[in-house]
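Note that one protein chain of the assembly has been removed; the remaining protein chains are unaltered in position.
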Amino acid sequence: MESLKIAVIGGGSSYTPELIEGIINVQDILNVSEIWLVDIPEGQEKLSVIENLSKRMVEKAKCPVKIIATLDRRDAIKGAKFIVTQIRVGQLKMRRNDEYISIKNGVIGQETTGSGGFMKALRTIPVMLDICRDIKELAPDAWLLNFTNPAGIITEAVLKHSDVKVVGLCNNPINFYKKFARTYNVDMKDVSINFTGINHLIWITDLYVKGRSKIEDILKGKSDSYEAKNIPSFGWESEFLQSLRAIPCGYHKYYYQTNQVLKEQLKQYRGNETRADQVQKVEKELFEIYKNPNLNEKPEALEQRGGAYYSEAAINIIKSIHLDTKEIHTLNVRNNGAISCLPNDVSIEVNCVVESHQITPLQVKETAPQIRGLMQVVKAYEELTVEAAVTGNRGTALQALTLHPLIPSFDRAKKIFDEMLEVNEQYLPLFNC
Amino acid sequence: MESLKIAVIGGGSSYTPELIEGIINVQDILNVSEIWLVDIPEGQEKLSVIENLSKRMVEKAKCPVKIIATLDRRDAIKGAKFIVTQIRVGQLKMRRNDEYISIKNGVIGQETTGSGGFMKALRTIPVMLDICRDIKELAPDAWLLNFTNPAGIITEAVLKHSDVKVVGLCNNPINFYKKFARTYNVDMKDVSINFTGINHLIWITDLYVKGRSKIEDILKGKSDSYEAKNIPSFGWESEFLQSLRAIPCGYHKYYYQTNQVLKEQLKQYRGNETRADQVQKVEKELFEIYKNPNLNEKPEALEQRGGAYYSEAAINIIKSIHLDTKEIHTLNVRNNGAISCLPNDVSIEVNCVVESHQITPLQVKETAPQIRGLMQVVKAYEELTVEAAVTGNRGTALQALTLHPLIPSFDRAKKIFDEMLEVNEQYLPLFNC
Amino acid sequence: MESLKIAVIGGGSSYTPELIEGIINVQDILNVSEIWLVDIPEGQEKLSVIENLSKRMVEKAKCPVKIIATLDRRDAIKGAKFIVTQIRVGQLKMRRNDEYISIKNGVIGQETTGSGGFMKALRTIPVMLDICRDIKELAPDAWLLNFTNPAGIITEAVLKHSDVKVVGLCNNPINFYKKFARTYNVDMKDVSINFTGINHLIWITDLYVKGRSKIEDILKGKSDSYEAKNIPSFGWESEFLQSLRAIPCGYHKYYYQTNQVLKEQLKQYRGNETRADQVQKVEKELFEIYKNPNLNEKPEALEQRGGAYYSEAAINIIKSIHLDTKEIHTLNVRNNGAISCLPNDVSIEVNCVVESHQITPLQVKETAPQIRGLMQVVKAYEELTVEAAVTGNRGTALQALTLHPLIPSFDRAKKIFDEMLEVNEQYLPLFNC
Partner (left out) sequence: MESLKIAVIGGGSSYTPELIEGIINVQDILNVSEIWLVDIPEGQEKLSVIENLSKRMVEKAKCPVKIIATLDRRDAIKGAKFIVTQIRVGQLKMRRNDEYISIKNGVIGQETTGSGGFMKALRTIPVMLDICRDIKELAPDAWLLNFTNPAGIITEAVLKHSDVKVVGLCNNPINFYKKFARTYNVDMKDVSINFTGINHLIWITDLYVKGRSKIEDILKGKSDSYEAKNIPSFGWESEFLQSLRAIPCGYHKYYYQTNQVLKEQLKQYRGNETRADQVQKVEKELFEIYKNPNLNEKPEALEQRGGAYYSEAAINIIKSIHLDTKEIHTLNVRNNGAISCLPNDVSIEVNCVVESHQITPLQVKETAPQIRGLMQVVKAYEELTVEAAVTGNRGTALQALTLHPLIPSFDRAKKIFDEMLEVNEQYLPLFNC
């Protein structure tokens, strides 16, 4: 088997040790020769910490993978077969701004949903398209595995404005598989889930364990059991689930429990402890731990960071592509009619068959109105967001925000956008003209 | 030309004199022989006032139309060519409840939009389907002209659950024609408007005066000029219009200016002077005027009631059908693919060619995302509302409300629904099982 | 009212006197100031004959229209409001080749359908796109009224590869209106026809006379009554019509009665008297008549030429556009979803509302499989034909012919194409590379 070069853009992320651990675990079947960790000058210190920890990890595992840290993205991309993007343009400081400006203006502030996700997309898309230009030139056959949030919007921007082979990943689906496997005490491979939706807005319309449908059990049963760690948990009422006829994901809270979430966020805002604050704190602690020269494994503490099974999802897709396994993974890909009530050219998050040369979505059955309506309006917002990011058109940006179900008016959209624009100026040169 | 029998269900409405005046004005070309005014026992007193005024009006006009008032709906329907429905199940008292319960729970309370319109639809649909069964039996070739609000939802219920020939009417479109004709000082027939949307949620995507597009003028120009009288006017910002690339209707305020409208409504609520209160007052005054035995014309005061040009819209469609004029009117009809991003079987409000035997929508070009997303989510809510009304399924009702962009959570939806259910018990027998 | 310049490309056609007569008849309401007749050098003699006859006609009618004949297309187009195209690239000689090569190879040879229409399209499309470039430069607001056959394919080429305002016309629909008006002894305006289809392949799915459906009468009744003059008449069996549940047009014979038509054509072929031969003879006779300096009216003999009511169709659409009548005409326009089982960007022939600034198709209801299948396969052939014409791709041309229901194999397609290519070399420079 050919040896494999993997480039990780945003390699200084606190998540990277997860990925390193994942690669170590499958080294015998994947034969990874080089992992390049790329970051920007502002991230050099963190990159260095990660580089050293990674080196200690592969050494301890006696794994013949070479770890190379660099600030030169092009060196890393050249000849890579997989390019993993986990970047955070503007770093956690800008995420904090996204959250605070949103909440201050009375709307939910969240990394991927609503005005927070919108601004993150605007900062990120131009950088991602730059990366794609490099890939096109230096590794034209490579697969781009995008983890950068909002993963659906970022992936859609790449699908529409580049011809790099891209797929968007999220740990939401794998968490569901894990959760149900635990609940039913079976292997993950005995769980089959029918998803419909878009990133961070997926619904489970049916669920099978060893070929038997379990959806009715779940709809009628306990409800607080399938949450990711990094989003607040309020639980779903049984009456809600039974009338929805589907299981929502954790991010649905922002839509189905808007007032409760907002109330909670206002409290955090007043206490200077929004999710961004928490994450900053966790990150700081993590990097302290990472620096320990005796640490040569992924530390337990990383699990608090959220993003559980991110690396497993990444390794799974790398394996599937590299080994042409034709397995099913739940991924962000071009719709092409798989969800017939959405446009063909948008990104969706559904079950796909992964082959080494192509990733093909499975056809999704007709969508119930209670699911369809919300999915369509959020997708239209996402389309406008992509368009705003690549054109720098202020009007398109304002319409995107106004259309979003969490923004109550054009006035509010404008106020939020203007405040955000001010602090994001350096990241949004297109909007300065 | 054959003589014409018209039945008006809800004939005791304060709007009826408008309709009578309209019929008088076109009597020479329509040859109406009988107008039957139907109402329910609770409306008998008002019906009697309207009957007498109507008789004085036709007498004064020397118009040979016979006015017959009755509480027997079947007598009125039998042999009619047109059946006009302008009913208000639960009367203004229930409208007041719709508004107060909504506002009390922190969401917009409005006759046709949001939870108010939802509850009105639930009360009205079973009665409309009863009326349709009578029409099917007693006047199977008749056209049902539905003015009853929420007109789009009610019309969709009839389209899906009856095979009566139905068309839904609203005065929104005709008001736009009138407005632009005045603005540009031309005849209404020199104005051509491209609409897309659904009832009370229509957008003007282009506008021609004598064949020249004026949309750019409007988008850049003054904005406070195209409002109906019975909805609050806040005006649109030029930046909003230019980024929307379309002219919204008055009801869009509830979506694009949610917080401002809600603030205003809360003030009205505290002062016991919501729109329902105002209308009740206006109605009371109107009926006092109507009772005057010397009054034999439509009084000026009626214009304050809102609903301007309602009767002109009604008369226009009656004329077009009866005389097979093949004219274009903007009507609520079955989609059939005219708006390709909506399901085929829903009602839409678009330009249609009216012939005596069929009403055919004109094809609408592709819809921009900023329009598409809102239209789709509100339409999905409407589909669920129709389904809830005909099945009495509580879960469907809750999902309809939860999906509505103006309702911030499932909890709120449930609270509103339960409070409304309590006061509407007698009108919603299906939900009592 | 502004005065009107009309340019007729292919002005030397024997049909032109019809058009002149038509314009004379509506001169009081249209106020046409100039008619420019354009032709190519090879057609100069005929052009001169038509010019002189036209001048005598307007003189006799005391009509103040100026007739100008020219070989300079650009002069004619400059400032025109309507440009009528009725060109025949390669003249009747090439039409004769189309027919003979087809029939010799055992397939139907016809001006617009099958391999004959295919080759005519290939010759014509590049010329039409040249004309469109002139229009774009010299009369950017003009309407292009295309009569050139195959009208659907030519119109589709313009719709896809130019942004000139274009509409395609055929006399098939108006002939149906005339026929049914005569059959039922009513005015044409009392006849309402629901068409679905594409040019020369339209089906009547319902038919109303004064608002009453007559389709059942027609399906069960005599069948030989709705034929155009220039296509062979074989009549339809009642059992055929009743099972089709629609009335086909005359050109459907080539599909529904292929063997009978082919047998007839083989006889004509052997006798050197195919339709092209007949038309050549009729044309020769017509021009002899036209030359008569005493002739100052459209001669009776022209009616034998076929194309009845062509000029009426042309004048009607000019009137509708110029006077903004918002009337319904059956025209070739961009689909945009009006027929939902065909692609959005193809031309269809359906009822449209004609305004001065836009022509909008009416939505067509779902199509029955017996209609849908044939319409879809012929449309796919047309799409390939347009693509072949603009790219000069031989493979696309062969696939177009192979897909056509009248061509029995790829071998036959290739043989026909190669023989046609040889005699058409000068008209198909793109295919010579």
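Letters A, B and C mark the chains as written, and numbering starts fresh at 1 in each.
By definition in this document, a contact is a pair of C-beta atoms (placed from the backbone, for glycine too) under 8 Å apart; a residue touches a chain by one contact, two chains touch by 3 or more.
Worth saying up front: this structure is predicted, and the values here are computed from it rather than measured.
S.K.: Check the whole complex and report which displayed chains the hidden chain contacts.
M.R.: Result for the missing chain's touching partners among shown chains: A, C.
S.K.: For the chain that's not shown, point to the residue among A:48, A:360 or A:393 touching it.
M.R.: Spelled out, the listed residue whose C-beta touches the missing chain is A:360.
S.K.: Using the definition of touch stated at the top, determine which of A:181, A:282, A:328 or A:390 touches the missing chain.
M.R.: Checking the options A:181, A:282, A:328 or A:390, the one contacting the hidden chain is A:328.
S.K.: From the list C:370, C:391 or C:426, pick the residue that touches the absent chain.
M.R.: Considering the complete complex, C:370 is the one touching the chain left out.
S.K.: Touching the missing chain, which residues of chain C?
M.R.: Missing-chain contacts on chain C: residues 106, 237, 239-240, 242-244, 256-260, 341, 369-370, 372-374, 376-381, 383-384, 387, 394-396, 398-400, 402-403, 405, 408-412, 414.
S.K.: List the chain A residues touching the unshown chain?
M.R.: 190, 192, 194, 208, 210-213, 324, 326-328, 336-338, 340, 344, 351, 353, 355-358, 360-363, 365-366
Here is the rule we go by: only the chains that are shown with their structure count from here on.
S.K.: Just how far, in Å, is the C-alpha centre of chain C from the one of chain A?
M.R.: 56
S.K.: Considering chain C alone, which of its residues make contact with at least two other chains?
M.R.: In chain C, no residue touches two or more other chains.
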